[in-house]
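Presented below is the structure to which this report refers.
As you look at this complex, bear in mind that one protein chain is not there, while each of the others sits in place.
The block that comes next holds chain A.
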Amino acid sequence: MKTFKILVGFMASLVLAFNVMATPVDTYEFKSADNQKRALSLAHELRCPQCQNQNLIDSNSPVAQDLRLEVYTMVDDGKSNDEIVDFMTSRYGDFVLYKPRLDPKTYILWLGPFVLMLIALYVALVVVRKQRGKSTAAPEMTDADRNELEALLKNKQSLDDK
């Protein structure tokens, strides 16, 4: 009997816990499945200004809840992704974008890796070329070299014989 009571109490607390989690934002009903998909992918790419390393979906801060709801309703109102992103950045700055825009301030971010790769390719090319130059030059012998070598060897032999 006692265990039964504990079990019921446990289940009740679980139900209560789930009730607390169900905020109005999270039960938002979209007009269509397409809208839902678009809104969720947008909210994934927007950063919560308060808890800075979470996106709008992950975060439970009041600001994130507000912004999430704002994104959802704007999508349902038929606003384009650009309009929604503009709405967010005009209030919270470029900081809220997890995918930074391509503008002069972010050139180094977007183009830096390619520049680094070009430098790496260039260095690799130079090194490989140098190595190849060394390995092909070494074994070659001119006729003059060969004659000289033979003369030296002969000389040495005659010295040894003495």
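Quick notes on this structure:
In the analysis below, a contact is a pair of C-beta atoms (placed from the backbone, for glycine too) under 8 Å apart; a residue touches a chain by one contact, two chains touch by 3 or more; residues count from 1.
Note that contacts and distances are computed from a predicted model.
For the chain that does not appear here, its UniProt entry gives the protein name "DsbE family thiol:disulfide interchange protein", which is one of "Phosphate transport system permease protein PstA", "DsbE family thiol:disulfide interchange protein", "Phenylacetic acid degradation protein" or "(2Fe-2S)-binding protein". Only one of A:Arg91, A:Arg132 or A:Arg146 touches the chain withheld from this view, namely A:Arg91. Contact with the chain that does not appear here is found for just one residue of A:Ser32, A:Gln50 or A:Ser80, A:Gln50.
Of the candidate positions A:Asp34, A:Asp66 or A:Glu150, contact with the hidden chain is made by A:Asp66. Residues of chain A that touch the chain left out of the display are 49-50, 52, 62-63, 66-67, 70, 89-95.
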